[in-house]
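Excerpt of the complex: some chains, original placement.
Naming follows writing order (A, B and C), and every chain is counted from residue 1.
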Amino acid sequence: MPTVPLLSDADAHPVASAVFEDIRRTRQVADVNNFWKALANSPPLLQHVWERAKEVMQPGALDALTKELIYIAVSTANSCEYCIHSHTAAARAKGMTSEQYAELQAVIALASTTNALATSMQVPVDQSFNVIS
Amino acid sequence: MPTVPLLSDADAHPVASAVFEDIRRTRQVADVNNFWKALANSPPLLQHVWERAKEVMQPGALDALTKELIYIAVSTANSCEYCIHSHTAAARAKGMTSEQYAELQAVIALASTTNALATSMQVPVDQSFNVIS
Amino acid sequence: MPTVPLLSDADAHPVASAVFEDIRRTRQVADVNNFWKALANSPPLLQHVWERAKEVMQPGALDALTKELIYIAVSTANSCEYCIHSHTAAARAKGMTSEQYAELQAVIALASTTNALATSMQVPVDQSFNVIS
């Protein structure tokens, strides 16, 4: 259960409703996801997050699928159930194959292990990693 | 300061020394990084992690640079200073451009924000994310 | 499902039952929440946590609502579903308005973003932040 009501067009502030409309048009979907319906309780926050997501997730120096894989990685490390589901679905929609998903999981698993080991031993950073001359 | 001594070939168990040699040969480097020198205090763990890293990080369904970006994302979410440095250096060595790095950071930043929002409102997962028919 | 049975007065140790009674009296509620019923499996731990909560959450240099907002912030960053729900409910009971809740979320979202960015770039701490002369 959410801590706020999930708002639909009927209940939402006009600012939120306009964002809903932009999401449906941009993504070519019949309805917006629960995340946006929950965020609609704060129209300015909804507007900010949607504008930001639209800008950041578009293809650029990194392609759209790579960005989704990074999103899944962060969401997993942060234990965000909703985000893991929404971005795994998004990655599939953008063409993620089973092989790519399996390799993503293998990298997340390895990173989680070496993160724990480097942290538990407090390994000092090598000078060779220094990018600043 | 580390919680264990950083071992060199002179101090390390022959099993660890053989792993060091394999790392130097595989990566074409003069010396192994501190992470491996610290892990050498447990030769079986060193051997396991190195074998796993060699296998997981090679190009496959995902290319080597994409894997490094995912590694940085996980390491950032887990606040692992050493791993952030070592894998940012590795990503640069594998050709990460400034533009790619900036976009990686933008995705990590956005994911961190929406993770926090979805978690704080405990947004229920949409049925449409369900992959199981 | 919990990893321990949720105990009621009928099942609980007299020490736990006395804590239940104090919670009901202090908070003027008919029944204690599931958290306390679960903790009752270890009466000394129940007693300790309840005494601590009573002392820490009372108004002092910070008012009771501000303390609840801080509690929600920590619980969100730690992904504690139960605590997010219980302390969001508590904050509402102490008068948190929709506007305050929206601003709380905006600050949590911003902090999560800048935490990730400062960590990913390992920004060195400014000397000007030093409180020790």
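Rule of thumb we're sticking to: contacts are C-beta pairs under 8 Å (C-beta built on N, C-alpha and C of every residue); 3 or more make two chains touch, one makes a residue touch a chain.
On a predicted model such as this, the values are computed, not experimentally measured, just so you know.
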{"item": "Total copies in the full complex, given that 3 are placed here", "value": "6"}
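Rule of thumb we're sticking to: only the chains that are shown with their structure count from here on.
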{"item": "Chain with minimal offset from the mean of all protein Cα atoms", "value": "A"}
{"item": "Separation of chain A from chain C, taking each centre as the mean of its C-alpha atoms, in whole Å", "value": "27"}
{"item": "Length of the line joining the C-alpha centres of chain B and chain C, rounded to whole Å", "value": "33"}
{"item": "Whole-Å gap between the CA centroids of chain A and chain B", "value": "20"}
{"item": "Touching two or more other chains - residue numbers and ranges from chain C", "value": "79, 84-85, 105, 109, 116"}
{"item": "Residues of chain B touching chain C in the complex", "value": "72, 76-77, 79, 81, 84-85, 105, 108-117, 119-122"}
{"item": "Contact set on chain C toward chain A in their complex", "value": "79, 84-85, 88, 98, 101-102, 105-106, 109, 116"}
{"item": "Of chain B, residues touching chain A in the complex", "value": "1-4, 6, 33-35, 38-39, 45, 49, 52-53, 56-57, 60-62, 66-67, 69-71, 73-83, 85-89, 92, 97, 99-100, 102-104, 106-126, 128-129, 131"}
